[in-house]
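Can you read through this structure? Questions will come right after.
Just one protein chain is left out here, and the rest sit where they should.
And then subunit A:
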Amino acid sequence: MGLQHEEKEILRFTTAGSVDDGKSTLIGRLLFDSKSIYEDQIDNLQKISEKKGISHLELAHLTDGLKDEREQGITIDVAYRYFATPKRKFIIADTPGHVQYTRNMITGASTANLALILVDARKGVIEQTKRHSFIASLLQIQHIVVCVNKMDLVDYGEERFNEIIEEYKSFASKLRINDVRFIPISALNGDNVVDKSANMPWFSGDSLLGTLENIHISSDHNLVDCRFPVQNVIRPFSDEFHDYRGYAGRVTSGIFKKGDEVMVLPSGFKSKIQSIVLGEEELEEAFPPQSVTINLEDEIDISRGDMIVREHNQPEPQQDVEAMLCWMNSDVMSPRAKYAIKHTSVEARAMIKEVLYKVDINTLHRQEEYDTIGMNDIIRVKMRTTKPLLVDEYNQNKGTGSFILIDESTNETVAAGMVI
C-alpha cells in the first residue's frame, strides 16, 4: 500500500455556527463521505436516529459532545475533529457561533489556516456571519470559505446565491480578508460537499472538499524574518557530551541554516550556527514550524526566553505595547490592573494603561464609551510591561505578535492579545 511513505500536508480549519444552520450536519457529512466514520459509529447513529424516529441518518450526531451539550443540543467548547483524504490531513476546530462563545471562536481561529463560514441560503448574511468573519479577519486567518447552505430550500437558485455573495462582499469590504470563496451547498443532501452537484450545473467552482484539498497554504508561514525563541537549554552532563549546550525551540519564522551568522537577544551577542539537530539527526536548515535544537560556535550565556535572530532583521524590543485584546474571562477587566503576560517563551508582567476603544463585533463600530470590559469583549489597549518584549506586528508575524494575559490570583488565561 505504500502508506508509510505517504506524505500529506495538514490543513487546520475552523467552523462556527449555531444549532440550526447545519454546521453539525456539514461536518458529519464531510466525515461520512470521506469515509472517516467507522461501522460501529454508524450502527450507533442508526440506533439514535431510530430512537428519535428519524428515517435518515442524523449526521449531526457524529459531532455530539459532552453530556450537557447533548442534553441542551448545543456546543459549549471547542471540539477537534479529524479526517484525511489521500491529499491532506484535516484538523477541524469546531466552535459554537453564539455571541457568548466569541472566546471559543477566537481560540479555534488562532491556529487555523482557513475559516469555514456557513450562511443559510434563506436567511442570507446575518449578525453571526459578520461576527465570525470579523474574528477571522482580526486573527488574520488567511483563507475564508463561505458555504451557502440549504440551497435545496431555495430551489438551488443561482440568483439567490449571487445575491448572498453581493451581500457578503459589501460587508466584508470593511474587513482585512485576503482570500474569500463562495460555494453553494446542501449539507443534508451532500450537494457540492464532496462531489460536484448535478442540481447546480451553473456553479463552475470546486466542491467544498475539493477546495479544502487544493487551496494553496504554502505562503501562510513567514519565511523571511528569522525568529527562534529559546524554550530550553539542553545540557546532557554526560561524558560523551561533556561541553554540549543546545538551544531547544520551535522556529517561529524565517529559515535558519547551518553556518548562518546570528544574534542572540536581548544580550546582542553574535555567533554562528554550528549545527541544527532534531534528535540524532543533523539538519542543514530549519524552518517554521519545526522543533529543533540549535548549537552555536561560541559559548555564550543563553536561557529560556532569549531569541535567536539575524543582526539585520530584529524584532522591536518594546515596553509600551499597543494591541487588540479579546477578553476571555468571566471576571471583568479592572482598570490599570496588572497581569502576567506570556509572549513567545517569555513571561513578564503587564499593566493595561489605557483602553482606547471597544469594538461592537456586530456593527464593527468603535465605542469609546462603555461600562466595563468583560467576557467576549474586543478592545484596543495601551500596555506597559515590566521588561522589553521582542515583538513584531501580528499582521507580519503571528508567533511574535501574539500574547496572552493571565490573572495572577486565579492563574486563568483572561485575554488574548495581538500586537499592532
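Keep in mind that, in the parts below, a contact is a pair of C-beta atoms (placed from the backbone, for glycine too) under 8 Å apart; a residue touches a chain by one contact, two chains touch by 3 or more; residues count from 1.
Simple rule for what comes next: contacts and distances are computed from a predicted model.
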{"item": "Among \"FMN reductase\", \"GMC family oxidoreductase\", \"ABC-2 type transport system ATP-binding protein\" or \"Sulfate adenylyltransferase subunit 2\", the UniProt name of the subunit that does not appear here", "value": "\"Sulfate adenylyltransferase subunit 2\""}
{"item": "Options A:59, A:165 or A:328, residue touching the unrepresented chain", "value": "A:328"}
{"item": "Residue among A:236, A:259, A:335 or A:374 that touches the chain left out of view", "value": "A:236"}
{"item": "Full-complex contact with the absent chain, from A:34, A:49 or A:111", "value": "A:111"}
{"item": "Given A:134, A:203 or A:403, the one touching the chain that is not displayed", "value": "A:403"}
{"item": "Identified contact with the non-displayed chain, of A:196, A:250 or A:338", "value": "A:250"}
{"item": "Residues from subunit A at the interface with the omitted partner, ascending", "value": "1, 3-4, 6-10, 38-41, 64-68, 76-82, 84, 88-89, 91, 103-104, 106-107, 110-111, 218, 221, 223, 231-232, 234-238, 240-241, 244, 246, 248-250, 255, 277-280, 287, 289-291, 293, 304, 328, 340, 342-343, 345, 398-399, 402-404, 406, 410-413, 416"}
